[in-house]
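This view holds just a subset of the chains, kept in their places.
First chain written, first letter: the chains are A, B and C, and each begins at residue 1.
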Amino acid sequence: MTRPEEGAFRPFEYPLLIRESHLDTFGHVNNAKYLEIFEEARWELITANGFGKKEIEATGLGPVIVKVTLEFKREVRNRERVTVRSVCLDYPGLLGRIEQCMLREDGQLACRGEFLFGLWDLSRRRLVSPTPQWLKAVGHREP
Amino acid sequence: MTRPEEGAFRPFEYPLLIRESHLDTFGHVNNAKYLEIFEEARWELITANGFGKKEIEATGLGPVIVKVTLEFKREVRNRERVTVRSVCLDYPGLLGRIEQCMLREDGQLACRGEFLFGLWDLSRRRLVSPTPQWLKAVGHREP
Amino acid sequence: MTRPEEGAFRPFEYPLLIRESHLDTFGHVNNAKYLEIFEEARWELITANGFGKKEIEATGLGPVIVKVTLEFKREVRNRERVTVRSVCLDYPGLLGRIEQCMLREDGQLACRGEFLFGLWDLSRRRLVSPTPQWLKAVGHREP
């Protein structure tokens, strides 16, 4: 049995500085901002793997999120340097799962997200099977 | 057996117009915006029930979200009028659960969120038991 | 000599509640939020006058902002009800000017914005003369 990191999908790390604009009126990173940060990290992931906004527009195929689970474990503070570690856990059929962990500088887990997602045909408005190019985008190792 | 609506907590409805500013570059309401909208609806809920930002600052006690689950069921479109229906499902100990459903004009479910939350002591940085004022804020019916 | 309100363009009023999400970490409505609010009010204006997102996409013509001036006069507070009053001052050639005033409940001016704008051909990427439909959108009175 292998851990996901040792599996079929390559993890991707995205370092980020928590800024004043991430904070709400109570001085905390609020829950919607975590989703924005995780989305930013997923854009980095797929763009780095050759399937960014340009390719989405060219192919008419783009990611769609079906379900999100977020667990908030520890606070992060202003000017803290965090790392978002994203790894696709599996992608057995029409839907895959990606895990995103926000890690503090001391390595402790601040927030864990799990996203059930698929590939969306933008004109026909329905889920389609992952293309090889899209599997590569979410980190699938070359065969 | 009663449904939550018939239970100990009063549901709260918040009507909202989907606007251009809710849309991302693909013309969709993106997932972080749903969390912003649900948070906006929770502020309305607790403010209407007498425990808004002012009372949070006065008491040093405020809500904290521990876990979020979001399920995206149907697309909503620009200028669509939606309703967010929020109801506390239960609050047995330190943590309660609130369900938020975004309903389209035709009554169909667009998105369902479930939030595990608690009351946070802002100075001592820890969860505390719900006060009567806070239970009222999340819709608990008068005894 | 007439004041702008008595002139060729009809003013448009957009009432708005200042919410927790408008506040930054210092509890103030920060300057970027004023621009978001003014943009929201301009979307209401042109949508109410029959030239919203749908018509922009159908015609391939949409508004573009060339210059913005914002003057911050008085603070607005959380849960304050404000009104954004928008009126086109003039539109002599390729460019028009729209004034937007955020007024507090007591009628005092919180913020004044002035926007130099034009109509943009989205495919040819250049300014075009205002069409009759667009002049109507920004409040031009019927002839």
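Throughout what follows, a contact is a pair of C-beta atoms (placed from the backbone, for glycine too) under 8 Å apart; a residue touches a chain by one contact, two chains touch by 3 or more.
None of these values were measured; they are calculated from a predicted model.
Assembly remark, whole complex in this entry with 3 chains visible in place, copy number of the identical chain is 4.
Just so we're on the same page, only the chains that are shown with their structure count from here on.
Sorting all chain pairs by how many C-beta pairs they have in contact places A-B at the top.
Among the chains, the centre nearest to the mean of all shown protein C-alpha atoms is found for B. The centroid of the Cα atoms in chain A and the matching centroid in chain B are 24 Å apart. Rounded to whole angstrom, the centroid-to-centroid distance between chain B and chain C, based on C-alpha atoms, equals 31 Å. Contact of a single residue of chain C with at least two other chains is seen at positions 20, 78.
Within the complex, the chain A residues that touch chain B are 25-26, 30-33, 35-36, 39, 53, 56, 62, 64-72, 75, 122, 125. Contact residues on chain B toward chain C in their complex (touch as defined above): 19-21, 36, 39-40, 43, 47, 52-54, 78-79.
By the touch rule above, chain A contacts chain C in their complex via residues 20, 23-25, 27, 78.
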